[in-house]
Structures are given as structure tokens and as C-alpha cells.
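Missing here: one protein chain of the complex. Every other protein chain is in place.
And now, subunit A:
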């Protein structure tokens, strides 16, 4: 287990193979936004992120994702479900990019038919549900903190 600067064992740093000097070191820890209407997925994704030491927030649909950004919040990583009521993931991704949000957006879905459209809307990555720790780690390898 690697130790972070605060002296605490950091499983996340170890799992992404981070060395002593890494852009993932504290004090600026990675933050994430989970966008999903399904409570089971919300619970699992939240816990997956927690388990890797990533502070995260959960919202229920695309519109709430937009709203939370409008309130001034920003995240390093957004896990975006595709099929959601009110505003779906494709539309939300499009709008976030139009707003100038350059966070890493990873689409998480089971709908392979819409995958291309989803990617075109501005995704950086796409993973099939259900999400696992290893899928999440592969997404995180691509996160760039300086935007």
C-alpha cells in the first residue's frame, strides 16, 4: 500500500500505480459526480468511488447534473448514465460541453445501440454496466486534473 502525503495508506494511489510524484496526490483529491436515476446503481457507484477514496456526489438525472454545475460546483470525473428521465445522458453531456465543462465524462450504460451517439455528444470514455472497481480504475487512469 502506498502512503499519501498525509501519511495515510492510500489504496487508490496503489491501485492506479501512482508513484511518489503524481498529479493525483493530496491536497487536491479527485472529485466525482454520479448521474443515474437507478437507486441500486447510485448506491453501487457511490460506494465504488468511496472505496477508492474519491469524494463524490449523486444526482438523479441530466438536468440535476446541469443544475449542480450551474451552482458553481465542478468535478474531475462525471459518471453519466444514458437513459434517465427529465434529461438523458446524451443531452446532458452535450449541454455540459456547450457550457465549457472539460471534466472527464465517462458514459456508463447498457444501451449499445446508442453508444456512438453518446460518444459523439462529448464522452471521454464509455463503460458497460455494471461498473466494477477495475473498470473504474481504467477510467481514472485517464483523468486529467488540470483540465
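Operating definition for what follows: a residue touches a chain if its C-beta (ideal position, glycine included) is under 8 Å from a C-beta of that chain, and two chains touch if they have at least 3 such contacts; residues count from 1.
FYI, contacts and distances are computed from a predicted model.
When the unshown chain is looked up in UniProt, the name that turns up among "Cytochrome c oxidase subunit 2", "Large ribosomal subunit protein mL43", "Histidine-containing phosphotransfer protein" or "Sesquipedalian" is "Histidine-containing phosphotransfer protein". When the missing chain is restored to the complex, the residue among A:33, A:48, A:78 or A:139 that touches it is A:48. Seen across the whole complex, the unshown chain contacts subunit A at 38-41, 43-44, 47-48, 50-51, 83, 110, 129-130, 132-133.
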